[in-house]
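One protein chain is absent from this view; the other protein chains keep their places.
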Amino acid sequence: MQELLLEIAEAAAGSPDKGNVATYIPELAGVDPDQFGIAVALEDGRLLTAGDADVPFSIQSVSKVFALALALGRVGDQLWYRVGREPSGLSFDSILLLEREDGIPRNPFINAGALVTTDTYLAESNPREALGELLRFIRAAADDDSIHINERVAQSEIATGHRNFSLAHYLASHGNMRSAVDKVLGTYCHQCAIEMTCRQLALAGRFLIDADDMPPLVAVQRRRRINALMMTCGHYDGSGDFAFRVGLPGKSGVGGGILVISPGRASIAVWSPGLNRYGNSKLGTEAMETFAKRMGWSVFG
Amino acid sequence: MQELLLEIAEAAAGSPDKGNVATYIPELAGVDPDQFGIAVALEDGRLLTAGDADVPFSIQSVSKVFALALALGRVGDQLWYRVGREPSGLSFDSILLLEREDGIPRNPFINAGALVTTDTYLAESNPREALGELLRFIRAAADDDSIHINERVAQSEIATGHRNFSLAHYLASHGNMRSAVDKVLGTYCHQCAIEMTCRQLALAGRFLIDADDMPPLVAVQRRRRINALMMTCGHYDGSGDFAFRVGLPGKSGVGGGILVISPGRASIAVWSPGLNRYGNSKLGTEAMETFAKRMGWSVFG
Amino acid sequence: MQELLLEIAEAAAGSPDKGNVATYIPELAGVDPDQFGIAVALEDGRLLTAGDADVPFSIQSVSKVFALALALGRVGDQLWYRVGREPSGLSFDSILLLEREDGIPRNPFINAGALVTTDTYLAESNPREALGELLRFIRAAADDDSIHINERVAQSEIATGHRNFSLAHYLASHGNMRSAVDKVLGTYCHQCAIEMTCRQLALAGRFLIDADDMPPLVAVQRRRRINALMMTCGHYDGSGDFAFRVGLPGKSGVGGGILVISPGRASIAVWSPGLNRYGNSKLGTEAMETFAKRMGWSVFG
Partner (left out) sequence: MQELLLEIAEAAAGSPDKGNVATYIPELAGVDPDQFGIAVALEDGRLLTAGDADVPFSIQSVSKVFALALALGRVGDQLWYRVGREPSGLSFDSILLLEREDGIPRNPFINAGALVTTDTYLAESNPREALGELLRFIRAAADDDSIHINERVAQSEIATGHRNFSLAHYLASHGNMRSAVDKVLGTYCHQCAIEMTCRQLALAGRFLIDADDMPPLVAVQRRRRINALMMTCGHYDGSGDFAFRVGLPGKSGVGGGILVISPGRASIAVWSPGLNRYGNSKLGTEAMETFAKRMGWSVFG
């Protein structure tokens, strides 16, 4: 497997088309697109890496996985009164279905749904406490206390995030925001601005496989359900394509990171900043397609 | 497992809410809703059943799985130029996204996409030959030459299928129909009118697991991809819900049947005519949720 | 006014951009785009013309005005249970709103609504009788018995009109078609294939002004309402633009003709085959803008 990872990293380095770095978050627009990292945290505790696996990046929407686990831990299945579990068929920041469905976002992995998730784990507490709890969850999962939030990125997103403000006010107009819009947005933007390396992210994702050496952070039923949501909704309107090509549940972020779970086997983090037309890492998706195929790791047989 | 199946059949028989039988196909409107059957065809060749597992029913959209396999066998990945691989987020007969996406249906499991699949395997041949080939495929997979088409149901669907005619003409207006609309519709309605029992359907589905005792009908890569499409798109706008609750790829039909695949383990057919609000078998979905949970059969860990 | 018409015809002849002739109806695709005609039938009976005002053209959707008058004459306000009176904001052949509004077309001037109108005046009679009645209405209005249907154009539209077949079957699936789809489509395509010259069309439109010399074909209240629908819905998703620029009610056809009404003053027909992006005659719209401005003929003061 180590050789395969090196081979994949080399292929990525030589790829003529690395996609385009997202430009709508000014702090991220300047990231060097010629970076690629991959890390595989196995069920038995071993960790393999290749490429820029120790370079920190902005996990952005990958954070929605941890936020969902935290919100479910707080309110359980009551969350599903406020957000659905269906793929949206639309882009990550679409407001279309919100209007048709009376302010209930399609799933917790599009932006509108993630705002509801954030509002849920924020609850009565203040943003600092809520974000502290989220970081504790991630640090515990990764067994690494150095994971932190990049404040500059958070402020950049708050200053330019008109679309997210629009979604949040829309939810509020339908009574689907409990805390003040500004407070939820501030928390959400800080959550997205968490920085991790591939190594850290792969380790943090191990709570979604059935790993022997760690106490379970979530019950087996919940773990399966989070994986199911990652499979059907983890890549926006490219989710079907990812399931078709890779065959494993995953969650992407606009920073170029993807967390992929091979149930019972491994948690995999891949990162490359250039995006494809769905807003998912181009080289990251290609690398995962090769990796899953070569390893024979598909949940589909 | 046999005891579990009997227990599930008993629970189904006692369920106070069995959903509503589809009424838009007159021939199917008269089906007795108090029926429930389940059959499990294991990887090793054994078959377990409970309830009305030997009562034939109209497989309807479950046929789209076999039609897809046949069409892929004929043109391979070229199919994907004419139909997408993404969940639609809309009902089985929606025409909305067709307009936005210039006549390319979202996936082969909604009606519009299945019409393209039928048009693909129909190709140059005539409907009788094409349907003969489809039946041969299904009979070979199930090792049962008695599987047949219910002509009365087919005629009933042709006579009342305005929505499907509308979809087909819409595709034709975008140049995405090769054969004449009437010919494709006739073939499609006969395909949907195939009748099978749970026993037959479970056996026919074994080509989607990795069964030792039979020669593979499709290559491993294709098998995985069909399962992936069943997971993300197999239950229309209830696909995310099925993945969340059951955790296995499946394809439902408006006749009340569902084919579910547990990769490497079993092909499962469940049938009960009453439908939930997404148009999928209500008791069938509930039975599969119980079965998968009790067996611990989830692809998600 | 005669000088103004000649000036306008000359300007049209010299225009560098004449729009694009519609190509989706094969019989119409070959029409010479370098043609322009205009005719003004005044309230007092005088008729002024310029350019190719005696060249017959396919009136296409302009026929929807006469068909609406005929259908209202047959069923009166009951028509409004089956079709709305609101602009659609979408293109002439859109199927989008039909899905959202359960098979009730937005207005009688988009294709879906016009199919309901045709189905209404067709009623129990056969297409030949119904079309005969429509022609009698138009011939009486224009006082010209030579107006006829171009059978080749009608057949061309039937052979290639997949979008209209799609719309009609969609309406039928919602129970909003009384006669058989093929019969309605055949009638509709013949209705669209009526041929008229600008001179004939301007005269035929006089029933929508308050002309002294002719017996009223429709009551005053109905005349006003037809004009109102032409104002808000007569140019598809370019209706607002036409009202803004011209300020008079009008109905366009894809053959390049436009019938415009200046209430109490005149009925105007303009024709040039090249279309703008909304599918309305480009030079025809520009000519009407100039004519209305120079004459000071706006209903808006």
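Letters A, B and C mark the chains as written, and numbering starts fresh at 1 in each.
Everything that follows uses one rule, which is that contacts are C-beta pairs under 8 Å (C-beta built on N, C-alpha and C of every residue); 3 or more make two chains touch, one makes a residue touch a chain.
What you see is a predicted model, and the numbers here were worked out from it, not measured in a lab.
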Which shown chains does the hidden chain touch?
A, C
Considering the whole complex, which of C:S58, C:S88 or C:N111 touches the chain not shown?
C:S88
If I consider the whole complex, including the chain that's not displayed, which of C:A130, C:A243, C:V270 or C:M288 touches that chain?
C:A243
Determine and list the subunit C residues touching the chain excluded from the picture.
84-90, 97, 106-107, 208-210, 220-221, 223-225, 227-229, 231-233, 237-241, 243-244, 247, 249, 261, 263-264, 293, 298-301
Residue numbers in subunit A that touch the chain omitted from display
94-96, 98-99, 162-163, 165-170, 172-173, 181
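Note that in this section only the chains that are shown with their structure count from here on.
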Could you tell me which chains make contact with subunit A and subunit B both?
none
Most distant chain from subunit A by Cα centroid
C
Would you indicate which pair of chains has the most C-beta pairs in contact?
A-B
Averaging C-alpha coordinates per chain, one finds the centres of subunit A and subunit B separated by a number of Å equal to 32
Length of the line joining the C-alpha centres of subunit A and subunit C, rounded to whole Å
54
Within subunit A, the set of residues that touch 2 or more other chains is none
